[in-house]
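Let's turn to subunit A:
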Amino acid sequence: MTTLGSTLLPWLVALPLVGAALVPIVARHDARRAGGLTFAVALATTALASILVAQLASQGPFSADLGGWTAPYGIELRFDRFAAWTMPLAALFAFVIPFSWRYLDGTLPRERWAPFYALLLLNLGGLLGFSVTGDLFNLFVTMEVVSLSSYALVAVAGRGVAAWAALKYLLLGAVSSLLVLFAVGLLFALTGSLNLADVSARLAAAEPSGAALLALASLAVAFLVKAAVFPLHVWLPDAHAIAPSPVSAVLSGLVVKVGIVGLLRVLQLAAGTGIALEPLNAVLMVLGATAIVMGAFLAIFQDDIKLMLAYSTISNIGYIVLGIGLASPFALIGAFVHVFNHALIKVTLFLAAGAIIHQTGYRTLSDLHGVARRMPQTAAAMAIGAVSIVGLPPTAGFVCKWYIALGAFEADQGGYGFALVFGALFIFVYYVRMLDAFFFRAPVRPEVAAAVEAPWSMRAPVLVLAAACLVLGVLGGIPIGFVEPAVVDLLAALGR
Partner candidate 1 sequence: MSAVFDAVMLLLLIATAVTVARARDLVAAVVTFGLYSLVLCLVWQHRGAPDVAITEAAVGAGVTSVLFLLTIAKTARSERR
Partner candidate 2 sequence: MKTFALVLVLVVAATMVIGIAGLPPHGDPDGPIHTHVGARYLERGVAETGVRNLVTAVLLVYRGFDTFLEVVVIFTALVAVLALPSATRRPPPARGESTAAPRRGSDDAVPVSPVVFFVVRLLAPFIAVFALASLYRGHVTPGGGFQSAAIIGAMMIALGLVFGREHAARLVPHGAKAWLQALGPLAFAIIAFVGWRLTGAFLGFPADEAAHALREAMVVVLEVAIAVGGAVILAQLFMALDAPS
C-alpha cells in the first residue's frame, strides 16, 4: 500500500543529505551560494515535513518500506506522532540558516563556508532519519551522521580550544555510539531481526534474558550520554559554549534530543517484554531531578552567557528525563512537548546571544552591561527566552513545567514536583543577573555603547522565534493535543 505519505517519507531524509552533497559543488566558485542553497533545502525539507504531518493528521501513522521490502526484511521508516512531533525541530533549521549568513562574515573564512553549511544539512538529515527510522541498525547509522557532523561543527570556528572541546565531545559520543552498536548486535543475536517493532515483539515472545536487559541498559546509558544527563554531561558545556552561536543553537536545542528520542525507543523496545521498567524509571527520576538542580546550580557561577545557556540545557534535559521517568500520562506529555519547546526556546536564546556577541564582540555579562540600550529588540527576545526557559507563564516553557509537575503528583511523586518547580527558579537567579546587566546598567565597554542592532537576516529569526515562545505559551493546548494520543498509545503498550 503506497500513500502519498509513505512515498514522500524517504525523501524527507534523503533531501537534506543530498542537498549537503551538492553544497560544495554549488559553492565551488562563490561561497555565498552555499548559504542560499542550504536555506532552500531547509525550506523544502520543512515543506515536505508539513505535508507528512498533514498526512498523519488526516490518516494516522504510516510507514515506508524502503526498497519495497516489507518489514522486517527491509528497512522501515515509520511516521507516527512522536516522529511528527520532531518535525518542528527541522523547521528551526530554517531559522538558524539565515541567521548564519551574516554571522559567518568575519567568523569563518569563505573557503570553509561550504563545509559548514553542508555539515548543517547533514545534521538535519541525520536528525530526521533518526526520528523516523523504525530499524535498529539504521538508528545507529543515522545517529552517527548526526554525531559526526556535530563534532565537526563544534570545532569549526575556533582553534585549539574548540578542537579540544570537540574532541571531548567526540570521545564520549563515540563510546555511546559504540554502546548502541553493541546493543544492536545483542538484540540481533537474540531475535534475528533489526526492525524495532519486530524485535520488540520477538523479545516479548521469548522469556526475558540477561542479554536483553544488558542491551536495553546499554542503549539507555548511551542515550543518556547523548542527552547529557547530569553526571554524563561533562562534554556538553564546553562544546556548546565554544561552538559558533548558530551551531550552539542546533546542538543545544536539537542534537541533544537524539538522546531523548533514543530513550523513547528503549521504552518502545521494552514494551511488553516483561522486563520491569521500574528500576529504569527510578534511575531516570533521580537523574532528572539531579540534573535540574545541578544544571541550574552550575549555571549560576558562569559569567559567559553561552556557557550559562549550555548549563541551562542540562537543567532542561533534566525536566524531560524526569518526565519520562515519572511515566505518568501528564508527565510524558510534558516531557515530549518540552522536546520541542526547549528546542524553540534554546534556539531563540542562542541566536539572540549570538547576535549580541557578533555585534559587540563580548560574551561575558560584565562586559555586556547596558547592551539593551543599543540592541533593544534582540535583548527583548533574550528576555522572553529567559522567562520562557525558567518556565514562567505565559511562555512555552511553562506549559511543559506544568504538565511534568502535574505528572509528578499524578504518579504520587510530589517531591519531584517540588524539585522541578524550585530547581527551575534557581536558575532564574542567574537570568535576573543577566537581565539586570542588559537592561538596567550603563555600558562599560565602548564597543557595547556604540553597538547597533544586528542586520535583519539575523534579527528577524530571533524576533520570530521569541514571538513563537509567547504564542506557544498561550496556545499550549495545541502541542499537548497533538502529543497526547501518542502518549496514550505508548502507555498502553507499556501496559499502564
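For anyone wondering why these and not others, all candidates are chains of the complex that A comes from, given by their letters.
Keep in mind that, in the parts below, a contact is a pair of C-beta atoms (placed from the backbone, for glycine too) under 8 Å apart; a residue touches a chain by one contact, two chains touch by 3 or more; residues count from 1.
Bear in mind that the values here come from a model prediction, so they are computed numbers and not experimental data.
Shown alone here is subunit A; of the other chains of the complex, listed as 1 or 2, the one that touches it is 2. Within the complex formed with candidate 2, the subunit A residues making contact are 2, 7, 10-11, 14, 17-18, 20-22, 24-25, 28, 64-69, 72-75, 112, 115-116, 118-119, 122, 125-126, 129, 137-138, 141-142, 144-145, 148-149, 151-153, 155-156, 158-159, 163, 186, 188-194, 202, 209-215, 217.
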